[in-house]
Every structure is written in C-alpha cells, then in structure tokens.
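Of the protein chains in this complex, one is absent; all others appear in place.
Think of it as A and B in the order they're written, each chain with its own count starting at 1.
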Amino acid sequence: MAQPETAPPQTAPAPVPAPVTPAPGVRIDGLTVVYKTTAGELPAVRDVSLTLEPGSITGIVGESGSGKSTLALSLLNAVQPPGRIAAGSVEIDGLGDVVGLAGERLRKARGAHIGYVFQAAQNSLNPLKTVGKQLLDLGRSHGVDDLRGLVREAKELLGRMGLDGARVLDSHQHELSGGMRQRVGIMLALVLNAHLVVLDEPTTALDMITQANILKIVREVHAERGLTTLVITHDIGVVAEVADRLAVMYGGRLVEQGPTREVLHAPRHPYTRGLIQAIPRLVGDIDEARALPGRPPTLATVPKQGCVFRERCALRMDICETDDPAALADGPRIVACHAVGVKERA
Amino acid sequence: MSATVIPETSGGGISTASAMRRNFWRGVWRVMRRKPSRLAGAVILVGFAFMAVLGPMFYPDNLPGDANAITRPPSWEHWFGTDPQGRDVLALVITGSRYVLLSAAVTALITVVFGTGLGLFSGFKRGRWDTVLMRVTDMKLTIPGLPLLLVLATVWKFGNPLQMGLVLGLLGWGGVARAVRAQTLSLRERGFIEAARGLGLSTGHIIGKELLPSMAPYIAMNMLIAVTGAVYAQVGLFFLGVLPYESNNWGVMLNLAVFQAGAMITPYALGYLLAPLLAILLLTLGIVLVVDAMDEIFNPRLREE
Partner (left out) sequence: MITATGITRTFRQRGGVLAGREVQALRGVDFSIAKGGAASFIGESGCGKTTLGRIIAGLESYDGGEIAIGGTPMTPLKPKQRQPHFRKIQMIHQDPYSALNPTRTIHQTLQAPLALRARQTGRSKQWMEERAAEVLSLVGLDPGSVLSRYPHQLSGGMRQRVVIARALTVDPEMLVADEAVSMIDVSLRLGILALLKDLRERLGVAVLFITHDVATARYIGDDGELFVIYRGQVVERGPVDTVIADPVHPYTQSLLSAIPVLHGLEEPGEQPVVPLESLDESRADAGCLFARRCPFRSERCESELPLLQVTDGVPQEHACFHPERRSVIARPLSGV
C-alpha cells in the first residue's frame, strides 16, 4: 500500500531522537504454524492469539519445543520450510497482515519495519566481515541512499549502548565479547528505524552482569525510541525485569498471559505456577523450590487431543483428556485451563 | 548404597552386543532403501567385486582369438566387438578387472590405514610428534604423483597388481592424514573425549572406540574416493604406455584401442575403446552413489530415523 511512506527518513534531521512513527500495535489471531514431518504435519504453534499493545514490552516465556521461536518468526513471516503458517493472521499497524506478504515487500518490511535480534547474536554476524561492512550491506539491500547517515546513526546507537561506535564498526565478530555482540545485534535491528523489535533469547549464554546491562539497554532504548518490543526467553527472570506483559507458552499453546507483576504474583495456570516454583531463590527455605515432574513435549509427543500440559499437571481432570481448554479472558488476564475455569464459574 | 538393582532389565553383555550388531545392519539396510540410487550403487559395486573375483575363472588364461573376426564392431556374438587379435572385448574387460580392482583395493587399504593411523596419532598426541609428522605429510603432498610414477615405471614393471596398489597407496595417504588429523583435533576437545580421559580409559579405547566411530563416515568416504583415484591413476599410466603391456588391463585396452586398433579413425574399434571406459564410468558411478549413504550409515541419528 503506502510503500513510499514505509521507507524511513534516511538521516535523522535532528540529533535528538524524536520518535516520528508511533510504535505499531500487533494483533496475532488464531495463528497456527505446522511443520511437515514423516508423521504428517504437526503444529508447532496452535491457535495462538496475542496482542502487543503499541509501546509495550511483551515477554514470551517457554521451554525448548514450546513454539516460542516459531511464533516470533511468524511475526516476520519467516517460518522456513518444512514449516508453514497454516492458519491465522498477524496484523501489524502500518503493514497489514504479514501472513499475506511475500517477495520484495516482505523483505523490505523486515529490517525497515520489524527489527529482529537473533539468539544472543552469537551466530548472526558474518565472521569474515567487519560489523561496518555488514551494516553497509544491510543499508544497500534496503535501498538506503545516504549510507553516511546510516553509519552516523549506527555509531550513535552504539554510543548510546556504551560502546565506542567507530571501533566496533571496524571489528570482526571474534573481536567482540558476548555482550558487545548482543549490542551490535540490537543496533542492526534498530538502525533502519524499525519500531517493532523482536529479541530472541537476548541474554542466553551471557553472565549475570552482562545480562543486567543488556536488559537495562533494552528498557531504555525501548522508551527512548518509542518501540513495541517482544522478548522471547526461557528465563522468567528476564521477563520479570523488562516486560509489561507476560505470555507463557507450552507445547505450542499460549497457556497464560497477563500483566507481568500480576502473573508472577498470582499465577493461575498450573504450568506457570510450576515454572515459578522451580526457580531456586536467594533467601528463604531452599526446599520451597520444587521441580516440575515429567518433561516438556516435543513436536512429536505433544498430545493431539485435550490439554497439552495434562501429563505433568497436578490438577488434571477427565475433561483435560478430551478437550483443549479455551483461552478465557478475565480482565487483562487470559488463562487456558479447565481447572481454573471451574474455579471461576463456581 | 541404597540403590535398587534391577538386573533383569538388561541381559548378558554378549547378547546385547550381538543385538546391537544386528540393529546396525538393519539400520544400514534402512538407509540404503531410502534412495533407490544407493541400492543401484551397491549393486554395481557388488557386481564389480564378483566380476573381479569370479570373472576370470570363466575364461582360459590366454583368451582365444578368432582370426576371422579382427577388430569387429559390436554384434550379438561379441557384445562389444573384438580386438585386433580377434578376442572378445567383453571377455577382456572381465578378465582385466581383477588387476584394476585388486590394485585399487590395495591402494585404498594402504591410504586409509596409513592416513588414518598417522592422522589420528598426530592429532591425538599433538606437540612435537604432530609437527614432525605433518611436516613429513606436507613434503609428501608436494611430491607430484604422475612424474614420480613415470620415473618409477622405468625401474619397476608393475606386473603385479599388489605392487601397483602399494605404490599408489604410498603416494596417496597424505590427504587422508591431513583430513583425519583435523577431525581428531576438533573431536578431542569434545566433552565425551575429555570425559573418557577423566574416567581413566585407555588411549586405545579412546582412539578405537570413541574417536574412530565418529570419523567412520569420513574415512569410508575417503576410502571410496581413493579407489576411484587409484583406478584413474593406473589406467592413465597404462594408457600412456609408460608401462609394459604385460598384463590384461583396462588401461592397456584403451592404449591398444587408440594406438593399435585406431579407434579414433575407424568406427570398427569403437567398442574396444568404449568397453573399458564404460567399465570405469560405471565403477565411479557406483562409488559416488554409495558415498552418498555413508553419512547416514554411521550416524545413529540419521540411521534410525
């Protein structure tokens, strides 16, 4: 549609970064992503609905195989074969339904509209090229005319994150520490002026201090540039630090979502409760921490019928065997659990 | 200790080991069946092996020539025609296969044993031994193979396929040694090798049971490629005519077809020229098709899936 408008102004006219574009909202509705396997097409993400409010930070928590990364890739319509988006829509303000985008328009949207920071940015950089060269490649592939302006913007962003921009742009991947690479990843995601940012496991493999620094940067840059941010992680602590809203995924389903503090304070879904209980704490009785029994399902072992969590669930009922619980809203909180539903109705 | 022993769940060691071997071959069968091309490749290779082992038994030592049918094009009687002495070309190819394949097998064996052994030792010991051995390997790699063979051919006649295989093998192990060493160096940093050292397992166990199986697809591939290389090298030598025609051999056939029967000018000798070429091509094809399956055969994950 409005393709000329989506191309951002190449040079920031004023050094003060004033958010020109308002942060976009995202509405994921009934999204199902399937992977083709020898056992047929299996859903990695099943019937997920999630709204990212403009200007919010949403955290998605899940274990391996929960479908959280697949969900994040769907935002860019970047699910690779043998996977495909089988149903649902991903509406992004100013871009429309991404599921329908293809080819050149999709490529332009990635980067210019949606910034993606890959897992701890470890392997997303080309080891043979300096960061600066990769920045220029990125600019050229998006048809940026003013490459000088792009470099200036990149240096400014890096400086904002506490790095020496010129030195970093001259460096190769191996010359940067984990925390620095992660910052470079964030810079590359933001430099084309994207206002929707997806961070996939932003602090995995980083130590505590670096993690704290990166999370601080995420929070600050988010506020300064007026972004809508999605953080994908397995670590509830990360979400607790940065996110306004928390969504918990399990076996391809979104089992609970709500304001972070409320969910942590009083988790409703038994899985969320179990996850929080399994975190060892710094004070108090160490035996309060309890392991969740069983183990997370894989694509092949996710139950096809009924609740995906029932095999590890203490509140399991007969209905859980047959019916997949619907996601029911209660104010800002949404839970998909039969046991919770019963309590509410009673 | 307060553990509960459950002896009945795991049978005796011997039965488990043989069951595993059975599982391995079942896995191999599964991998081969996955693509028809692999089965075709295997059939070709088995065919060649039979040809080399049994083929010459069906023919007399000196093939009879038909003086009335000299340098004939292919016919029902002689599928690939006859040579200038009136001998059946197909029979020549079959009787000649033994020399070619036997020497190729010897080459492959020497290449693999030498290359793997040196590469493993070098990569595992590291330090001074590694430096010395790799210098030797580098020097060896810089020796140009063909000229050396030509020089050697003046003093040695290579009438025996074993001699030929030995020389080609001694010339060819350098690449394998380098590759195996690189693999060893990267594998020895892996957790399971370190754990084996920490558990006090012997070096023999670590090399034989932990490292070698991980490199098996690699080594098997190199071996098959060495076979192709050896076939090309010796056929090339005989074709060039630097070696005496003492034996019946595909290379000799090619040489005679071109320089004696005049296959380049007369169409009558075309069969004589094409038959050994076709044999070489088919052998290479069989190897290429089988190499494709190696990775899956030796990787349990790919094998079982």
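General observations
Assume a contact is a pair of C-beta atoms (placed from the backbone, for glycine too) under 8 Å apart; a residue touches a chain by one contact, two chains touch by 3 or more.
This is a predicted model, so every value here is computed, not measured.
Contact with the undisplayed chain is limited, among A:Leu169, A:Met187, A:Ala247 or A:Leu275, to A:Leu275. Screening A:Arg105, A:Lys129 or A:His234 for touch with the missing chain picks out A:His234.
Checked against the full complex, the candidates A:Val144, A:Leu230 or A:Val263 give a single residue touching the omitted chain, namely A:Val263. Considering the complete assembly, subunit B touches the hidden chain via residues 1-7, 9-13, 16, 20, 190-192, 194-202, 205, 209-210, 213-214, 216, 298-301, 304. Annotation for subunit A: contacts to the undisplayed chain at residues 63-64, 162-164, 178-180, 205-213, 215, 234-238, 240-241, 260-265, 274-276, 278-284, 286, 289-292, 295-296, 312.
Keep in mind that, in the parts below, only the chains that are shown with their structure count from here on.
If you average the Cα atoms of subunit A and of subunit B, the two centres end up 52 Å apart.
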